[in-house]
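For this view, one protein chain was removed and the others were kept in their places.
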Amino acid sequence: MVEVGDPAPELDVEGWIGTPTPLGSLRGRVVLVEAFQMLCAGCLYRGLPQAQRVQRLFPDVAVLGLHTVFEHHEVTGRDALEVFVAELGLPFPVAIDRHDGGPVPVTMRTYGLRGTPSTLVIDRAGRLRGSHLGTLEDLELGSLLGALRAEESPGESAEPGPEEA
Amino acid sequence: MVEVGDPAPELDVEGWIGTPTPLGSLRGRVVLVEAFQMLCAGCLYRGLPQAQRVQRLFPDVAVLGLHTVFEHHEVTGRDALEVFVAELGLPFPVAIDRHDGGPVPVTMRTYGLRGTPSTLVIDRAGRLRGSHLGTLEDLELGSLLGALRAEESPGESAEPGPEEA
Amino acid sequence: MVEVGDPAPELDVEGWIGTPTPLGSLRGRVVLVEAFQMLCAGCLYRGLPQAQRVQRLFPDVAVLGLHTVFEHHEVTGRDALEVFVAELGLPFPVAIDRHDGGPVPVTMRTYGLRGTPSTLVIDRAGRLRGSHLGTLEDLELGSLLGALRAEESPGESAEPGPEEA
Partner (left out) sequence: MVEVGDPAPELDVEGWIGTPTPLGSLRGRVVLVEAFQMLCAGCLYRGLPQAQRVQRLFPDVAVLGLHTVFEHHEVTGRDALEVFVAELGLPFPVAIDRHDGGPVPVTMRTYGLRGTPSTLVIDRAGRLRGSHLGTLEDLELGSLLGALRAEESPGESAEPGPEEA
């Protein structure tokens, strides 16, 4: 299971609502992944609205939804999720976590998520830097994002490196 | 089409989540019917939470949900609605408006509802006294309910009538 | 001490910020009196904003502030209150409760108020119908106001009286 500090494994998904956006395409950007289920009260009332605020306030941060269904699969399939995303006007791509027959879907298991909503934060170098069950207060999530936004991208350098010295 | 002031027609439904509660069984009580669709943002964020507040604060008022689906039927059927009601913990019975092949379901058409959420308020005598598209502010809905809660039930009398004088 | 149901005694005040508006001039209207102190957190954050919502939503209801200072008199005098009312943009007249040397001012004592904020509600006939310490939820206050707004004014009659029959 991936730990905070490790490289963030690619999302293992069945498909996307919106533009497919693998983590590998986001290197150099801070990424917020909001793991949710469409019929989860905490996701509806806290997690998803917060992810939308992040997207609105920080255009440099890449926001993704991750639909990690571990209950009620029969009524929260792709067709229902498409309606949900459209009706709520979710402004970010939503990945659909892949099922392989286990009780929870694959990406959820890989990341060790214990429920929904969960928030994953990934740095510019593609490392997992935060994983929280439930919803942080905006100041707390902002602080975590701010620390990562202030970091250089891999390959960038704010100061002359040794080879240039 | 029923107008405010008219007797409120019975809800014409396919079924109920929770205890079936026809309007006819609620004579003598003020009734709030919250018409909603489970994948409607205004219902999720304003209408249904307000109906829950009414139920919590006014035990004498009968609160009912009415699932008036006029779009996305295929993903908001009874099985999906059951999960929705359970996950959100809706504490009142929910009627499922009946479809007869028209673009909107029967009760929605009878009451002339133009969208969701809509709030219907019915007095102790069974007359429709309020019908609002969107969500009133709590003070406004409280005022409407308060006026009806203060009315006598049919058959009650606070003062001696002429025949007793 | 006045009880709910009794005629509401006139406010006994030292002066007004805004138009002096004795209760006696409001017969025929429902009246909300918000008793507050300018440096009271519950008044700032709950009581006064609620009174402003009432004024905005119910133009037929007369809203008054009543500054009932029982502590910190030295820094909440008329000059400070004038600034407070202007800076917060309070849109209703504010009466200044009269001190006579007792621990609490006269009107506060007459009405038996135990602290701030307190909300008084008076009917069209000038009777005290509600007195609440703290802040009611908007639905609750709305219901109380709605019941009184639905009552006839004294002298009005919705149905022919006996002399006309």
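Order of writing sets the labels: A, B and C. Residues in every chain begin at 1.
In this text, a residue touches a chain if its C-beta (ideal position, glycine included) is under 8 Å from a C-beta of that chain, and two chains touch if they have at least 3 such contacts.
Since this is a predicted model, take the numbers as computed values, not measurements.
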Shown chains touched by the chain that is not drawn here: A, C
Among A:Arg46, A:Arg127 or A:Arg149, the residue in touch with the chain that has been omitted: A:Arg149
Absent-chain contact - pick from A:Ile17, A:Met108 or A:Leu141: A:Leu141
Residues of subunit A (touch criterion as defined above) contacting the omitted chain: 53-54, 57-58, 137-147, 149-151
Touching residues (missing chain, whole complex) on subunit C: 39-41, 44-45, 72, 74-77, 79-80, 83-84, 87-89
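One rule holds in what follows: only the chains that are shown with their structure count from here on.
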C-alpha-based rotation, subunit B on subunit C, 0 to 180 degrees, nearest 5: 180
Rounded Å distance, subunit B centre to subunit C centre (Cα mean): 34
Interface hub residues of subunit A, defined as touching at least two other chains: none
